[in-house]
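Every protein chain of the complex appears in place save one, which is left out.
The letters A and B name the chains in turn, as written, and every chain counts its residues from 1.
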Amino acid sequence: MNIVPQLILNSIIAGSIIAFLAVSFNLIYGATRFFNMAHGTIAIFGGYIAFFFFKTLGWNMYLSAILGILAAGLLGYIFDRIIYLPLRKRKASGMIMLVASIGVFTALQSLIQIFFTSEFQTLSDISVHDRLYTIFGATITQTQIYILIMAFIVAICLIIFLKYTIFGKAVKAISDDEEVAKIVGINTNKIIGLSFFIGSGIAAIGGIAVGFDTGLNPTMGMKLLLHGISAAIIGGVGSVYGAFIGAFVLTFVANFSIFWISGEWQEAVAFVLLIIFLIFRPRGIIKR
Amino acid sequence: MKNDKNIIEVKNLVKHFGGVYAVNDLSLKIPRGEVVSIIGPNGSGKSTLVNLLSGMVEINSGVVILNDAEKLKKIKSYEIQDLSITRTFQEVRLFEQMTVIDNLLVVLTNRSVFGSFFEVHKKYHLEEVERMLQRVGLEAKKNQLAKNLSYGQRKLLEIARALLMKTEIYLFDEPFAGLFHAMIKTVSGIIKDLRKEGKTVILIEHNMDLIRELSDYVFVMDEGSLLAEGEPDSVLKKKSVIEAYLGK
Partner (left out) sequence: MFSIYAILGVSLNLVVGYTGLVSVTQAAFYGIGAYATALIAKTAGFGFFSSMLIGVIVAGLIGLLIGLVLSKFRDDYYVIVTVGFNIIAYGIFMNWHSLTRGPLGIVAVPRPKIDFLGLHLDFNNNLLFLALVLVFLALIYFLARFIAKSSFGRVLKAIREDEKAIQVFGYNAFYFKLAIFVISAGMAAVAGSFFASYLRFTSPNTFVLMESVLILSMIILGGLANLKGSLLGAFILVLLPELMRFVGFPNEIAAEMRQIVYGVILVLLMIYKPSGIMGEYKL
């Protein structure tokens, strides 16, 4: 069955994309302890910005990508400053923050719809420059290889960064107990703001990657986010390493399920997997 | 029937959280119709014991025997009312965004889904609630939201709510903490009344004077196990008890 290697490859690609979202979601959740529902849409916002500079204005591809990442990071940071920070100051409950993020999601997705239309926009230079490689009978494009490599690099960098820098330790302190972190002298708001910036930026890499791989569409934000959250939960909420692994578990299961279920149901399969995990193993695969 | 001496017996009860043993092979017997105090330093497992008895946390091993008859290995919180147990909480858990009167009415409701649907609060429910409010001195506040009450009033409301259950066993977790003198008198009065009615009261408390004044019997816990037990005066004089409190 020579479809298997292709499936494996597809799963790896899809996994890498989701990994960006899962890992970044984890970072922000670790610092703020609420589910940011707007995260996915910020990711594709980054993708759209890159699209704008690259396709519409014709700027250099790498520059556009970087601009996209920065724009998303900045947007995430701004949202934190004007929305989540005031809420934290009022000791708002997690639910209030979650609903607020739903509001952000709604407004942002609609804004994107207005400016970029609901049609699919693709970032890729239609395969003219994209070389195809064949491994074990499965094809993979050069862009996809880049995405894959980036995913690993980013994940590893993040893990190292979190483990060994002061910032990383501060984030861990905050996620354990925000009050105590403040008492100990950590400027929690600054750290959280920075987490938003970095997290949103990483998510944007995922958004840009999606733009290259399948194309962008305003409603993809939430879909990506849900996959990202599923991955994070499957791998173990709060662990970057877990989120990374979880992403691949998710995509492998979803992709291989086409042996039994037709392709359009993949979304449903992903959710069923999530629900199964939530019921039976809410801590995820990696033991904390 | 007064011939069974122990209303609750706990045998080899164990509760651990992760690697921490909050209650470690605990066995004790609580006599019927008496006021029993459970004391001990912080972290000794007193609240956990009460949580186990009220079904708030799951028993890991061991058994709880009620009325020398029922052996229970699992207790679910919504069943304790049938077991004639009710409780208050150390951190005072009220229904914050509901009125005082609603906080009390809600526990008098029919317990099944269908029953509560069609129930019409007869006058006697309201009268009962009014009487209870008067007993604890909260009638003036009856339409206030629970979250607007003062700390002492909140504690009183919690006790009122428990009293409405009319159970045999009452678990009070630090009912006197932070109360002013007048309210302490009210609560002591209530506990004394319960004793007169033949009810069993299990008290977690730190105030030694109150313990001496109110309790018939005292259990001292430390690090999840029973350190000492006996009449208040003798127990509170024991060297081991004093040491436990002061830290070895």
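Definition applied: a contact is a pair of C-beta atoms (placed from the backbone, for glycine too) under 8 Å apart; a residue touches a chain by one contact, two chains touch by 3 or more.
Source: prediction; values computed, not measured.
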Touch criterion as defined above, residue of B:6, B:24, B:67 or B:81 at the omitted chain: B:81
Which of B:102, B:130, B:216 or B:229 contacts the chain that the document leaves out: B:102
Listed residues A:110, A:165 or A:187, member touching the removed chain: A:110
Contacting the left-out chain in the complete assembly, out of A:83, A:145, A:159 or A:253: A:83
Contact partner of the left-out chain, one of A:49, A:100, A:171 or A:245: A:100
Positions on subunit B contacted by the hidden chain, ascending: 54-56, 76-82, 86-87, 89, 93-98, 102-103, 105-107, 109-113, 116-119, 121, 161, 165
Subunit A residues that touch the omitted chain in the full complex: 34-35, 83, 86-87, 90, 92-100, 102-111, 113-114, 219, 222-223, 226, 229, 264-265, 267-268, 271-272, 274-275, 278-279, 282
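Heads up, the rule we're going with is that only the chains that are shown with their structure count from here on.
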Centroid distance [mean C-alpha coordinates] between subunit B and subunit A, Å: 48
